[in-house]
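Working notes, structure below.
Heads up, one of the protein chains got dropped from this complex, but the rest are sitting where they should.
After this line comes chain A, so read on.
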Amino acid sequence: MTALRDPGQPDSGSLLGRRWAAAIGDTSYVTVSDAQLAQLLQDLVDRLRTAVRAEPPDTAVAEEAGAALVGAHFTGVDALQRSIAMLAAELDREPRPRTATWTVIGAFAAGYTRALRDMTLTEQESIRRADLIARTRTEQALRASDARFRAVFSGAAVAIGIGDVQGALLDVNPALSEMLGYSADELRGRSVLSLVHPDDVADVAAEVYRALAEGGREHVRVEKRFVRRDGEAIWGLLTVSLVPGEDGEPGYVVAVGEDVTDLHRLQTTLRYQAMHDPLTGLPNRVMFSERMDEAFETAADDARLGVLFIDLDGFKIINDTLGHDIGDRLLVMAAERLDRGVSSSGHLVARMGGDEFVVLVEQSGGEGEVTALAEKLLAELCRPCQIDEHLLTVSASIGVVERPISATDRSELMRHVDAALYWAKADGRNQWSLFDSARSEAEAMRYTVSASMPAGLQRREFYLEYQPITDLDDGRLCGLEALVRWRHPYFGAMRPDDFIGIAEDTGLIVPLGRWVLEEACREARSWADLMPDPPFVSVNVAARQAADPALVDEVRAVLEQTGLPPERLQLELTESAAMGPAPIDTLHALSELGCRIAIDDFGTGYSNLAYLRSLPVSSLKLASLFVAGLQPVPGLDGDVDAEIVATLVSLARTLRLTVTAEGVETPTQVERLRALGCHLGQGYLFGTPMAADEVRKLLH
């Protein structure tokens, strides 16, 4: 623009340029500074003056000047109007005809207009081109995105269906066609629900409707059955989404999913396998456990529950002798019978493992119902089973528990039914046993007693008392029976009846018996210091001790240790202990040591008299039961007892055995015993059991 500048112009001219700039400066946005603009306009004024002065007036120069105004971006039309007003006044001062001025101004206006029109058209053209380019790009992007989407839609391994909000399919992909066995054309327009398995239609409609319409959730997953074109039912796992339309209202429903039939089948199988015993096909422990939990969770307040715990008797022997194959087939047969036995009632039969089965009686009608079921099952199981050439008969033991659900819990119930089964086994098998809390408590006490016995021995809680044995002829004290007592820290003073049986069952009788023997012999030895002809001591020997061949060495060692002469030790054995399989050698050995051997409680067991003859026994003790009969009770016939006693004494005398009567309480009894020829007596009449120091005082 500086090229337009004519350096020869006077200063007054540049003033004109500034005036012009001021007149039009606010009509348009121009890209140059005010000073540059004033200079530009001054150039234009100078050129227009020259154009007017020319003959004829130079319209070309005037047009150029108009175009230059547009070139400076004076696009606002006010700029032309104001420029003409100012130029007309200025050019009128030239000494030229008015027509010359008008010609030049007309050409200036034409030049401005032409340039503005060109500029407008050019700019319109360029912005339209830009718009078209932008539009094309957008469409290309859209097409590319659409093509990508189509590729995903068609190539997807997952099934995709697009439907309207009424549930009619609008479009489906090949995976969905393949899954359902219909062509895409067949599927378009079909209602989605018409493809759902009839049993699941209501569920699908409800789930999808509830989730999408009411809950406002955008996705819902449904796993339901669908029906293929060939009629086969398949499982489909679908995620259904609601896609809003352009107006924000629900527009489309898109379902994406897959055929999960195999997975479903596998899950069903796995669940079945997890819940069932593969051998018998019965529900297993896991399922029983679940049903039990359910029963506790859903029970009404007054509901009762019964459990039968069934164990086949002697199954191990069959397994061991005939092999596992036969054993397994027997289990299958037993399972079938149990299942048949309860199937009508709908109770659950489960195999707990091995040969153990369990029946869960929900909504039990009472103990009677459950024990009747146990009875029925026992009868079922007892029938012989034909397996190959074997005709097998098995029995079973059944523990039974029945009670209100609110009164128990799972673990207690199982503990009790287990205990009841144990009783059924212990009581001889092939029977049921109903759990009984009194029995359970007694067993619990037995357990406590047996558990505290070793410590009791160690802590010297046991002690001995001695009961006199008297000669019926002269009333002389001939012996003392040592009786063991237990000062129990919890139960207090305990008599032998309370713990000897337990000690025999647990085997603790062996150390206890050894202690009693030592203690009694030591005490009896001390009696010799008090009198010239001291009494013997009588010590009880339990069957289990007698069965132990070491007893002989033990007795010998104790006699040596204490220095008690053997003839002053009497060992008392019950009939059953003396008649047991082992003791005959032991008894002979003890007899050879010089000890006396007495049969305790004679007449209460099943004595083998022939065998008795061969035993090295020196004494019989008559049970107090018979002795009590010697005391006449009004209205009762005591003569039978008297005759039994007479017969027993006579027998003993025949075998040259001494007879001791136990439980002697009255002088009348003494009189009659003496008359019958009984030698010795023991009982309250002669003295109650007493402590060791009292014995010593008595002997002194």
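Here are a few things to note about the model shown:
In this section, a contact is a pair of C-beta atoms (placed from the backbone, for glycine too) under 8 Å apart; a residue touches a chain by one contact, two chains touch by 3 or more; residues count from 1.
Note that contacts and distances are computed from a predicted model.
For the chain that does not appear here, its UniProt entry gives the protein name "SAM-dependent methyltransferase", which is one of "Branched-chain amino acid transport system permease protein", "SAM-dependent methyltransferase", "Mono/diheme cytochrome c family protein" or "Ion-translocating oxidoreductase complex subunit B".
Remark: the omitted chain is touched by one listed residue; of A:34, A:92, A:223 or A:671 this is A:34.
Across A:75, A:280, A:586 or A:658, the single residue that touches the chain missing here is A:75. Residue-wise, the contact with the chain that is not shown comes from A:133, picked out of A:15, A:60 or A:133. Seen from chain A, the chain kept out of the figure touches residues 18, 21-22, 25-26, 28-31, 33-35, 38, 73, 75-76, 119-120, 123-124, 126-139, 142-143, 146, 149-150, 171.
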